[in-house]
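Removed: one protein chain of the complex. Kept in place: all other protein chains.
In order of appearance the chains are A and B, and numbering begins at 1 in each one.
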Amino acid sequence: MRKFGLAVLPVLLMGMLGLGSVPGKLIVWCDETRAPIMQELAEQFTAKYGVPVEIQELGFGDIRDRLGIAGPAGEGPDILIGAHDWLGQLVANGLLEPLDFMADIKDQFVPVAVEAFSYGETIYGLPYATEAIALIYNKDLVPEPPATFEELIEIAKELTDPEAGQYGFLSNIPQPDPYHSFPFISAFGGYVFGKSMDGTLNPCDIGLDKIGALQGVELILRLVNEGVLPPDCDYATMTGLFNEGRAGMILTGPWAVGDIRKAGINFGIAKIPTMAGNTPRPFVGVQGFMLSAFSENKALAKVFLEEFVATKDTMLALYQRDPRNPAYLAALEEVSSDPVVQAFAASAADGVPMPSIPEMAGVWVAWGDALQLIVTQQQDPASALKDAVARIRETIGCPGL
Amino acid sequence: MYRRPGGLTKLFYHAIVWAMIAFAVFPVVWIALASLNPSNSLYTSGIPKKIVWEHYVELFSNPHHPFGLWLWNSVKVAGISSLFIVFLSALAAYAFSRFRFWGRRTGLLALLLIQMFPQMLAMVALYLLLLNLGRYIPWLGLNTHAGLILVYLGGALGFNTWLMKGYFDTIPHELEESALIDGATPFQAFVRIILPLARPILAVVYILSFIGIYSEFILASILLTGTKAYTFPVGLRLFITGQYSTRWGTFAAASILGAIPIMLVFLSLQRFLVSGLTRGAVKG
Partner (left out) sequence: MICTILKIAILGLTDALGIWAIVGLGVAGNWFLLATLIIGMGLLNLALLSRRAYPLRYLIPGLIFFGAMVVYPILYNVSIAFTNYSTGHFLSKEQAIAHFQRQYYLPENTESFSYQAFRSAQGDLILILSSRTTGALYLAMEGHLTLLDPKDPRLLYENNQIKAFEGVPPLSTRELVQNLNRLEKLALPYDEGVVRLASLREFKVYKPRYQYDPDKDTLTDLLSGKVYVPKEGSFTSEDGESLDPGFRVYVGLTNFVRIFSNRQITGPFFRVFRWTFLWAFLSVATTFCLGLALAILLNNPYLRFRYLYRTLLIIPYAVPGFISLLVWRGLLNTNFGVVNQILNSLFHIRIPWLQEAFWAKMALVLVNLWLGYPYMMIVCLGALQSIPSELFEAAYVDGANRWQQFKKITLPLLLISIAPLLVGSFAFNFNNFNVIYLLTEGGPPIPGTQTSAGATDILISYVYKLAFASGRGQEYGFAAAVSIIIFLIVGTISALNFRFTKSLERMSEGL
């Protein structure tokens, strides 16, 4: 009996090693776009300091949800790479550790990027890329990008010929994709969540049914009615057609540029055309590094982030692999000779950070449904938006109506 | 049941089948076309202007995404799990079919009903289970294929059992009774007599389990945490859960290749789906 016990003991001990955060070793979660570059960084870090770093690859959409289960169970990573709008849920669940060193180096970053990763005064992420949508146009079809939306509509009307499969303007807003529709809403003063006195977002002040949003959505409806926007275009169709040279202008972000280049399209990027004289303000999304609150290696992770990641070389390397505008000022300067970078930076400069509070979860679907009903002419904009907001308020639990 | 059909009827049958095949195969043909299309889109064009093989090559040339390994993992896990499932299920089905014991009827009913519970939160529970199991027995924990197989074995008892029981019920008792009289234990009767006769249904259950487990991605994605251990559907999801970065071309190529193991399994087990069960086995 005793012998058996002795035999089992090493097995038990081995079992305790586990897969999660282990003292002395860093585990990084990232998606497949960033994994290769992180792998190289990891090797450099290990070479310099002798600390092993392991990169675990997950689907981008899974990282946040998985952290909620794995972190408290002790199986989570030390560092994760994700989007700033994850902050809401992650901080509300106590899953992230503040990055105190950021307070000292925040001037090295684009201000809106740091703001996006802050919750109140605390900074929870090390931003490395910003993204916002802009107008991407095919120079062969559209030599000069429109400056106003009226011009865009004219150009689009001339180019659109559904029989021949050619379109002047495509957008995946009807998918529905509320993210891409925000510039319309913000141009007229619309907003999602208003700010309360202390600067944080007030989840019960929803601007989606107010006059600004209404006017924005009416413009979208006008595009559909004038035959300029097909009422069921989705993202894959939009980019697919553009990459085949059959679309003049599309509205999307830097993630699409890679494929466009590969398709050999002669493209240009411009700011989103003004609407009735107003500047559209797209959502700005920020990608960055975050630290798990359940990490056993917080100081080590912070060293990795501060010494290694927050350097011009690393930021440039990340940019090479994932062509979103760097959030690190030194790197941004270096690449700003690239017209693509300039154009997206200009667009983002007008932008508004995407709200990151957890209540956003209830907004996307309701907003999307309203958009779909409006675009397919099943409901008029005013009542569709009103219904959506009523729904959001009810599920969030806002007082009164 | 069948008589030799006339010429026109034969043509008719073939025509119907071909119509069905067109319906069945049409989307898959689409996927195949997309996999050969240089652009990364799925459905904007029909016949591609030029045929490229780069997506297939890309699948095997990325060391971070060992596609071949993923396929092998899937085949391994599905193959082994299905084997055990068939055995476990047959054992239980034999008991339900041949023995009369307390709780037989209700037991089977309960097994079926319990499986109808919505599995939404099962993932979290099973994650924690494997996590804790892995702390005591490391080769059975998270991110192990053995652990994943164990989880899939949970589906052994259930409809598979009922299917088999129904089939066993139609095998006349006389066959085993003569063996029992000759001194065999019920288990030996089970293995030597019933199992060989039940080949069709064993094959059916194997195929269904194999396909089900092979395509299963929800549990696999949460229980496998390392890229090298991924099964085929889990690896595939990496290509499409990026933000706005669906690589349809590679995705399509992977889908086509991934369907091949299932086709092979079906092809090889198809011959068991033949009749001949009791033709002449029982006289008088």
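Assume a contact is a pair of C-beta atoms (placed from the backbone, for glycine too) under 8 Å apart; a residue touches a chain by one contact, two chains touch by 3 or more.
Computed from a prediction, not measured in an experiment: that's the story for all the values here.
Within the full complex, the residue among B:63, B:118, B:183 or B:196 touching the omitted chain is B:118. When the whole complex is considered, the residue among A:144, A:158 or A:232 that touches the unshown chain is A:232. Although one chain is not displayed, its contacts with chain B can still be listed: residues 1-5, 10, 13-14, 16-17, 20-21, 23-25, 27-28, 30-31, 42-44, 46, 88-89, 91-92, 94-95, 99, 101, 107, 109, 111-122, 124-126, 128-129, 150-159, 161-163, 166-167, 169-170, 186, 200-201, 203-204, 207-208, 211, 214-215, 217, 232-233, 236-237, 240, 251, 255, 258-259, 262-263, 266-267, 270-271, 273-275, 277-279. Within the entire complex, the positions of chain A that touch the omitted partner chain are 1, 4-5, 23-24, 48-51, 65, 68, 72, 89, 91-95, 100-101, 162, 230-234, 236-237, 241, 293, 296-300, 302-303, 306-307, 358-359, 361-362, 364-366, 369-370, 372-373, 376, 378-379, 383-384, 387, 390-392, 394-397.
The rule is simple: only the chains that are shown with their structure count from here on.
Per-chain Cα centroids separate chain A from chain B by 38 Å.
Every residue of chain B that touches chain A in the complex is listed here, in rising order: 39-45, 64-65, 124, 127-128, 131, 134-138, 141-143, 221-222, 225-227, 237-246, 248.
Listing the residues of chain A that touch chain B in their complex gives 11-12, 14-19, 31-33, 35-36, 39, 56-62, 66, 69-70, 73, 75, 83, 235-237, 239-241, 243-244, 246, 252-253, 255-256, 259, 262-263.
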